[in-house]
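Every protein chain of the complex appears in place save one, which is left out.
Coming up: chain A.
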Amino acid sequence: MRQPLRLRLVLRDLSTAAAFASMAISSQVPVWALVLFALALIVALTGRRPLARAPRLTALLLLPVAGLLYLAVASGQMDLVVAACSFAGIVAAQRLLSESTAATDGQVLLVGLLMIAGGAALSGELVFALCLLAFAVLASLSLGLAVVEAAVPPGEPVPVRAVMRPLARGTFVAVVGAALFFILIPRLSWNMGVRRASPGLGTATSGFSDTVRLGGSGTLKSNPRVVLRARLTPDPVDTEHLSAYWVGRTYDTFDGQEWSTIGAAKQRHRTRVTLRPGADKQVYQRIELLPAYGSRTLIALETPAKLGNALTHTPTGDRRTRLQELGGDELRFVDDGLGYSYEVYSLPPGTDTDPGRMNQTEADQLLALPENLDPRVEQLARRVVGDEKDPLAAAQKLSAWLQREYQYTLELSGDLADPLEDFLFVRKAGHCEHFATALTLMLRTLGFESRLATGFFGGERVGEEYIVRAGDAHAWTHVLVPGRGFITVDATPPAFRTNQSIQILESLVSLYEAIEGVWRTSVVDYSFRDQLDFMRGLSRPPRDPSSDEQRPSGPPARAWWTAGLVALGVYGLVRYLSRRPRRSPLGEATRLVDAVERQLTRAGLPPREGETLEDVSARFTRDAHPLGPTLAPLTRRYLEARFGQRPLESGERARMLEDLRRALDTWRQGSRSNAP
């Protein structure tokens, strides 16, 4: 067997890699599968096929792997889809390292397709689309080369350049055509069955849970993913970085380890929720929660008064969703979705607010202390505050003292029996939750009502919007001041309130998020309505509410431009098509010769390599073959019709084929009876 074309194999391997990457980007494929595939790919790209010697044995080894994966699925340790994807990756690796035959190549591409399907099931984000595109292009190129390679006789050079050029051109046209098809052809959403496990850069990280737990391990505040986009009215135009608190929910109960809320969820679902009466100067926010947010809790600038008009973004389009009130002033979207958008009216900071409806237990809970609270906490609080009676002044004293005396650290302490005691007296360093917990509890030991609030701090201006990153997640303290409502006091040193991620990572992620945003709006969520808007936009200027002029008579210049471009395109197409050589009208004769050759092949008399019907007929006549007398007039008639401008009459072809069929039958019977 001759050496397969190196370029084709490289293209094939890379297409498989793209297919695997489409699954891997969901970050759900186990690491061992990732490593195995990567190793196999590297070895394959160097041109070595170590498994070529024992293809059967190594293929058999796949069976126990399948068994292990099945056990993992059955025992609930692994998702079925993830297991299937991992197995596809392993099969692909085994095939990559086997000898390249036509069968192997086909299997590699087939497994690639399966992996693409797996990737679609695991994630449907921008990177997946890029992987899909890469797979399609590479696989097409490799397939095209394979076809040509098979057609070239052994020993001849394969005309790679001559093949790749039209192939690449064709693939390019196909991709552009698909894009045009996507934009222009009315469509229905087909991605009904897509599982949205995670957004593009891994799992969503800033979850809101019913509790806040101190301790744990790892680092915080380093995640630069954008979780929230907001447009504010009135717009603080010149403010690059907001010093604002975005509240998600509050907690009133601390058990020494974690914060929770005693308030119960309300059963009613509403489209609009009013938490407290509004004021004159309200801040209107149009907020979009991005997939990276990964939770259903609404976020709003402090102090939210009214929230509503929520839409949930799902793979099948936008839907209205209703809100449910939970304890701790938390609002939740009733429906699950990828992302959400909604409107909020907030009272500006510093306004006196109604603390909201609270029953007696809830009010009592604002002074509740954990049972095993270290007595030193109260002594410490008393020492710092002195005999200050005003809750706000006391809180500010304590906060200033905490910011001065304690270090900020992103490293978590690990699981401890009493994290507060560890923060205040042992490590003297912690993150926002420690600072906020310490402040809240110290206030409570002195009899000041307070609670913990969580959400985000900050906001970075991008264009006309503000974005908030996952690392901006924050915790602070609400102090209840009689007559003024809950006032925010933040014990965390100001420099550490926003996210602490690296600048370049932040800009990279911003770029990615921007692309992903475009991808989501113009591809994933691109709907029939958007198509209509696009078409309308070609002929009508965008609506400008500021100009109240009369519409000019006649179509606008934009419509002329579009019409001109379309006309140009049509003209070009017509010219191209008319310049192409016209298909010969003698197709009838060619169909005749095709049919004759098929009949001959079926009868066991196939034309030899490079032989035309003319040659076959001449050979039969020369060899005095019994079929010669039948074939000769037929061939002559074909030649006349094809090259002599005496076209076949209607029905002539069928008649001649029938004659040939009969002659072949007679011949077959004759040769059978002659056979011993």
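Some observations on this one:
Please note the rule applied: a residue touches a chain if its C-beta (ideal position, glycine included) is under 8 Å from a C-beta of that chain, and two chains touch if they have at least 3 such contacts; residues count from 1.
Going forward, contacts and distances are computed from a predicted model.
Candidate names were "ATPase", "Proteasome accessory factor PafA2 family protein", "Iron chelate uptake ABC transporter family permease subunit" or "Diguanylate cyclase", and the UniProt protein name of the unshown chain is "ATPase". Checked against the hidden chain, the listed residues A:Gly170, A:Gly572 or A:Gly644 yield one contact partner: A:Gly644.
Only one of A:Gly76, A:Gly386, A:Gly610 or A:Gly651 touches the chain withheld from this view, namely A:Gly610.
By the touch rule set out above, chain A reaches the unshown chain at residues 584, 590, 593-594, 609-610, 612-615, 618, 636, 639-640, 642-645.
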